[in-house]
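Please see the structure below; I have some questions.
The complex appears here without one of its protein chains, the remainder shown in place.
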Amino acid sequence: MKFSFSKKAVIAPLVALAVSASVISLFLVCMGESPSILVEAFTSTFFNSFGLGYTLYYTTPLILTGLSVALSFHAGLFNIGSEGQLHLGAIAIVALSCFFPNLPSFLAVPLGVLVALIFGGIWGMIAGYFKAKRGSHEVIVTILLNFIGIILVNYLILYPFKNTEVQNPETVEIGKGYVLPLLSDFTTLLGSDFFLTTPVNITLFLSIIAAILCYLFLFHTSKGYEIRALGQNPTAAEFNGIAVGANFILVLTLSGALSGLVGVNEVMGYHHKLIEGFSPQYGFTGIAVALIARNHPLGIILSALLFGAIHNGAREIEFLSEKMTKEVSVIMEALIIIIIASQPYFVRLFSKSKKEGAK
Amino acid sequence: MKKTFFCEIVLSLSLLLGLSGSLHGEIKVGLALDKGGRDDKSFNAAAFLGATEAQNKLGIKLKTVESSDDISLEPTLRTFAQKQFPLIIAVGFVQKNAVERVAKQFPKAHFVLIDATTDAPNVRSIVFKEHEGSFLVGALSAMASKTHKIGFVGGMDIPMIRRFQLGFESGVKHINPNATVLTNYVGSSSEAWRNPTKAKELALSQYNKGVDVIFSPSGASGLGVFDAAEQMQRLAVGCDSNQNWVKPGLVLTSMLKKVDVAVFKAIELETQSKFQGGIFDLGLSENGVDYSLDEFNRKLISSEMESRIQTIKSDISNKKLKVPDYYLKMKKAKSF
Partner (left out) sequence: MAQTSPPLLEFSKISKTFGAVAANRDVTFSVHSSTIHGVVGENGAGKSTIMKILYGMFEPDHGVISLKGKPTPIRTPQEAISLGIGMVHQHFMLVPTLTVWENIILGKEPSLWFVDEASVMGQLENLKKEFGFQVELNQKVETLSVGHQQQVELLKLLFRKSDILILDEPTAVLSPQEVESLFERLKNLKKAGKTIILITHKLKEILNHTDCVTIMRQGTVVETLATRDLSEEILAEKMIGHKRSPLKRHEEAHTPQAILQVSSLTLKKPMGQKLSDISFEVNAGEIVGIAGIEGNGQQELIKCLAGIERHFDGQIVFNNQNILDVDSYDLKQMGFSIIPPDRHREAVILPFSISENAILGHHKEREIRNGWFLSGSKTEPIVSHMIQRFDVRPKDPHLSMVSLSGGNQQKLVVARETSRPVQFLLAAHPTRGIDIGAIDFIHQHFLELKSKGTGILLISSELDEILKLSDRILVLFHGRIVAQFTKETANERELGLSMTGGTV
């Protein structure tokens, strides 16, 4: 029942990071710029309050979407629908606030979190239902639900909930009671200006708690055990009295709910409204986050931090370099994924050459 | 091992600090473009043109950053402010919220906001009387049209583009009350600013209905309208920048929003330490909007058309001719 980090699980992403950083440095040199830009971008994404604040802000949704993908993966399901699920979660909060704009904080915050969970969950559950009852492949269903969900939410942003006062495609602001404190609000109380002007908010802690709960659920409860058994060997699970369909629905619902929480970070945590195109594909990046962490919920915190830093660091690179734009982050993420995915090949290559060397 | 690594970091950091030190003396100007990017040949391109001109003539240090999505705008502005750029230019109304938030947190930095207004004292908001410029090109289109059917392909369906539309329609009717104006919008999300494929489809269908001039204030999507004009060999009207050169002989004229002039001016003021906050609403009389006439469309505009337009221009400037403003209309509708 124990599940510990193996050394390899930590080393592989680090190697991947080093290799992709070298490739980017090579690009920089080819373009006639100094690769020290990378070092500076790295230091300013971690080692100052502003950079760290933004890194952690991007980390928050990536933890949640990473968990969403990983949880499904443990049941042998590939949830590509995180993007649609997080859209639904986000709009649900706006809708709640439109109906009850003046709720006091102690009601508004838990209710806001709850509707985000529920609506994200429903979007996941639909995919689960089709998988369990109709045998439809969850990849296809979740992809299609992404289209439907995103378009539906954009419609809601542009029409029923639109803020007609402004030109931007965005909804009206949520009520004051729904607003979550920023981390800088706490540091200000302590007389420090750490995290000041950065959007990282207490949803970060919510997502870390979610990761811990996922870990406990998967590896220490009998339901989590059922889900992992199902994912590793569905036939054996079925022979041992584990209900396949019901668990598929449950897992995709939970995955959807986790994605839905992204809405809490974006709407209640920072923007205080929903802006069209608010997610720079957090849902899809979540797949990579889960992959790098090998679907371990606690590992996902670290891999989300890595991807959050890359996302944030890319902007720094754009500022520091003359010719690179922040799309460099896409290259970097892609390289990391390719290297991790081809890891077995490299391991074999490495161990072979080591053996050869010994001879 | 650890120590050497630390030394390396310190060394490289101090090196970098030294590098940035050499930049002193020049004023750093940050230019944040919206989704269209510097190659939209339109609105963002105009801002970029003004800023590069300032770089060449005023010796400032310019850093341009494009945004691929709307939510990266704010971190971009914030990073500019964090890096102590004294002047930060935010192009596009999408940046309104971001500028408001960042300007409040960095009161020492100066901001220029194009196409939207805010009250912060350290923000120079620059807006244009699009309806006046649109009126001019509307009038020209009506004069050039043989079918008396004129098209309008808007980008995103928002009040600002409605303002273009209303000014344009009034211009058309001013010349020919019997002309009809067909109106379509590319979309209602921000994708509408860069969807030339859909804009082209809309333009083609308008041309097929007998339209022979189309005005398209739609950012980078407008390029699709020009393609359609080339395919059908009909006329189109450019917007924001002077786009006459894009398809010579087919672009009747362009409605100019002199973003380049406004951006240059703002930078110039900053270099002279004469930055001024506040709202600047630029119309015909302030030389903020105009229509374009150059060697690419010279043959399309007769001297008679030119003189009629000149009369209209001076009438508007002298307030003899009133161009309906969609914003005012909205306000009135609300107060009733």
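A and B label the chains in the order they appear, each numbered from 1.
Note that in this section a contact is a pair of C-beta atoms (placed from the backbone, for glycine too) under 8 Å apart; a residue touches a chain by one contact, two chains touch by 3 or more.
Predicted model, so just to flag it, every value in this text is computed and none were measured.
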{"item": "For the chain not depicted, the shown chains it touches", "value": "A"}
{"item": "Hidden-chain contact residue, picked from the options A:V23, A:V166 or A:I242", "value": "A:I242"}
{"item": "Which residue of A:E40, A:E83, A:E170 or A:E226 touches the chain not shown here", "value": "A:E226"}
{"item": "Touch list for chain A against the chain that is not drawn", "value": "1-2, 216, 220-222, 225-226, 228-229, 232-233, 235-243"}
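By definition in this document, only the chains that are shown with their structure count from here on.
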{"item": "Inter-chain centre distance, chain A versus chain B - centres from mean C-alpha coordinates, in Å", "value": "36"}
{"item": "Touch list for chain A against partner chain B, complex", "value": "36, 39-40, 43, 50, 54, 154, 158, 166-170, 196-197, 271, 275-278, 280, 312, 315-316, 318-319, 325-327"}
{"item": "Residues of chain B touching chain A in the complex", "value": "9, 12-13, 15-16, 63, 65-66, 68-72, 75-76, 78-79, 82-83, 93-94, 96-97, 102, 105-106, 116, 156, 158-160, 188-190"}
